[in-house]
Each structure stands twice: as C-alpha cells, then as structure tokens.
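Take a look at subunit A:
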Amino acid sequence: MSKQIKVDYLARVEGEGALDIKVKDGEIQSLQLRIFEPPRFFQGFLVGRKFDEVPGIVSRICGICPAAHQVTSIMALEDAMGIKVTRQTQDLRRLLALSQYIQSHTLHIYMLAAPDFLGYESVMAMAADYKPVVERALKLKRLGNDLTACIGGREVHPVTAAINGFTKVPAKKELEGFKQKLLAAKEDALETVKLVNTFPIPDFTRDCEHVALSQGSVYALNEGNLVSTKGLHISAWQYRSHIQEKQEVHSSALHSYVVGRNSFMVGPLPRVNLNFDLLSEDAKKAAAETGVSFPNFNPFYSALARAIELVDAVDQSIEIIDRLELREEDTSFEIKGGQGFALTEAPRGTLYHSYIINEQGIVEEADIVPPTAHNVNNMEKDLWQFVPGVLDLSHEEATLRCEMVVRNYDPCISCSAHFLKLNISEV
Partner candidate 1 sequence: MTAKPKIAVYKMSSCAGCQLEILNLEHVLLDVINAVDLSYFVMARRDSEPGPYQIGLVEGAVTCGEEIEKLKQARKECETLVALGSCACYGGLPSIKNWTPQRVVESRVYENPAAIHSTTAYGIDYYVAVDAYLKGCPINKEELVEFIKSALLGAKPYLRPHSVCVECKLYENVCVAVSEDIPCMGPVTTAGCGALCPANHKACDGCRGPADDTNAKSLAQTFKEHGLNPGDIKRKFHKFAGMTPEFDKGADIL
Partner candidate 2 sequence: MHNPFKPQQAKIVDMKRETADTTTYTFEFLDEEVKENFCFTPGQFNMLTIFGIGEAPISISSDPAKSKYFQHTIRHVGNVTNAMVKLKVGDKLGIRGAYGTGWNINLLKNKNVLIVAGGIGLAPLRPVILQLAGQRGEFDRVEILYGARTPGEMLFTDEYQTWRSKGLDVLPTVDNVPDTEEWKHSVGVVTGLFDEMQSMPENTVVLTCGPEVMMQFVVKDLLERHFQPHQIYVSLERRMNCGVKKCGKCQIGPKFVCKDGPVFAYAELLTLPESVLGGVGK
C-alpha cells in the first residue's frame, strides 16, 4: 500500500512552501518540505549598500517580524563600529521586540493555529461561531501593533530604530497610555493561555536539542549567549564555529545543525524550556495552572509556549514602561570599519546577523540566518517521526496533522528562502 501526502500550498504560514511525503508499506520513501519562494538575494545586494540603509533593507526580508531583523542588524553594525548604546535605547528595543511578540504570537495562536485545533479552515470561518474569541484576538493584536507603531513609527517595517538609538523617542505620555491598555490586556493574555490549553494536543515527543538566547537576569530577547538543552553556550561572534548548514539529498532547503550534533529547534518552546524561571510571576503561574510541565519536548505545545510568552510580554512591557523616563538622546557616532555579530530572539526564534563594513561604511559582506532557517531541518525530523503515527488516519486528517507539525513552528518562509542556500541539485 502506498500513500502520498501532498500539500501544494502550505496555508496559514507566511510565504510559500509545499509538503511532499511519499510512503510505501508503512515506510517513508521521501519527505520534502519544499520552499518555492524564489530567492531575493538580500545577502547579495546588501553588498555595496551603505551601513545606515541596512536596517531598512533587512526589514523587508520579512513583513511579519521586521523589527527583529532591523534591531539585530543594528546591533551587529554597532558591534562592528564599537558603539555602546544607552539603557534607554536598550529598553526601547526590548519594548519594540515585546510589542512584536504580542502581535506575532496573537496572530499565530488565533489566526494560524487555533483554526486547526478548533476545526475551522480559517479565522474568518471561525469568526461566526467564536466572535468574542476573535474579537479578543483582534484587540490583542492591535495592541501589539499599536505599541510597535508608537515606538517604531509603523507596525510593518518600522522606521525609527537606528544605529545608536531611535530617530524619534515616543512621548512618556503616549507610552503611559499603553500601560492602561496593557493592564487591561493582561486578562486577555491569561484567557489565551486557557484557550490554548483546551486545544487537543497530539501525544508526540521527540528528543531534540532546544536552542535559545539566555541572559541570566531577564528573559532573553536581544542580548545574552546562545545556550541549549545539550550544553551549547556561545556568544554571537562564535556562532559560525558552532552552527552550520549542510545539504540533504531529500530536501531543497539547507539544513542547520549544531556542529558535532544534529538538527535543533528554536522558538517559543525552547525559550520557555530554557528560561522558564525568568518568565514573569504571572506567566509562570499561568503555565503551572495548565498542568503542562516544562521543559517539554512535544512541539505541539509551541502554541502554549507562545501563549505563556504573551502573558510575560505584557508584564515585561508594563515593567519597562514604568521605568522608562524617555528623553531625546544624542545618537551621533563615528563611522568605523569592522566586523560585527548579533543574535536576538525574534518571535519565531533565534536570529543571527553579521556584517563586514569598510571604512566608508559600505557593506562588504552580510550573513543572515533567520529563525525558520534554523528550524527547517528540525521540522523535517519531526515529520519523519510523526508521519508513521498518522498513517491510519484518513488521508485528509493525516494531511492536516502533517501541516500542523509544520505550523507548530510558525514558519516564515519568505525569510528562510532568502537566506537558506537552496539545494540546487543539477539534474
């Protein structure tokens, strides 16, 4: 008996990918997570551009997490030029990242994942039966977006984040307005945890390395070292000596792995697993109330990890707003040539940027690895283990389940396609 699971267009993910699995006599013959977004050559055309254009350009790698790309590139460039930023700038960048967590996690939980678990094809279809739930989602998502816009000037491709600071610092009064909204949103975030906890979670665990930034004192977002459940502990400049990519014959995407080991997972679940103690008290409490224990290696709990991070993001944002004084700062600096590195945690996981710039500030080399590029290898590994367990289900059901494995990662295919060196096997 042979069976084929084929998803021509992976829906409810960002970008265009396909899934192609061939099974014969209960055994997987081939499994392909295909990414057919054509390359846009960011790393190619960044060369020759001026350093101060970089944040605006890399932002366009991904419309879903633009601020993460911007801030990461800025930090890498600051590293190259030896610039140290102020506490206010650090805090604003953190707040910007948190606003993107709120937006992106809400989008994923309610609009991309929930329909799977609740049996709808889309959030639009869900709206009829779950109006209050959808309205809650819209409210939360708007709050995240509004906060991004307040700090960044715009929600998609923000404009204010710059080297050594922000072109415009939001008014204290404005941010204080957000505090009230965030306090109100807390309830919605907690409700989100409860909702996600009602999702029927397939019993599926795979032992794999979970990787995330870790900072010691706060829940890591854009500082700290890269650590893992298997003992990785490196800083950004060491990244390339520990994490590499290789081509696998069965897939068109290049596969990221820890040198000497295997594929690994980045994203909310690894973050919660590795930094659980640093979550806000209420986030931890909400997590405890779900009865799910962490660390947890069932990738279907990714949505729950996102929901927990949502609570934490709300709490952290309030904390930051409380301590920010907000004044216009001098953002001038001297242009210097050099090489710089940065690692951050984008909503979907670890993001790496590195640049070499010359004395005139012109980019000579760019190296960028987005979260989805880190995860593709692991997605496939999940599927290899997952597929045999669903072969008895109807074809339709099995297909949906396989899609869900991919959606756990909230993959951002535009990102990955533009940085993964695609497997270009000549036939």
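Selection rule, in plain terms: all candidates are chains of the complex that A comes from, given by their letters.
Just so we're on the same page, contacts are C-beta pairs under 8 Å (C-beta built on N, C-alpha and C of every residue); 3 or more make two chains touch, one makes a residue touch a chain; residues count from 1.
These numbers come from a predicted model, not from an experiment.
Participant: Between 1 or 2, which touches subunit A here in the complex?
Facilitator: Among 1 or 2, only candidate 1 touches subunit A here.
Participant: Under the definition above, what is the set of subunit A residues touching candidate 1 in their complex?
Facilitator: 9-16, 36-41, 43-45, 47-50, 53, 56-57, 60-64, 66, 107, 111, 115, 121-125, 127, 134-135, 138-139, 141-142, 145, 153-157, 159-160, 162, 167-168, 403, 414, 421-422, 424-426
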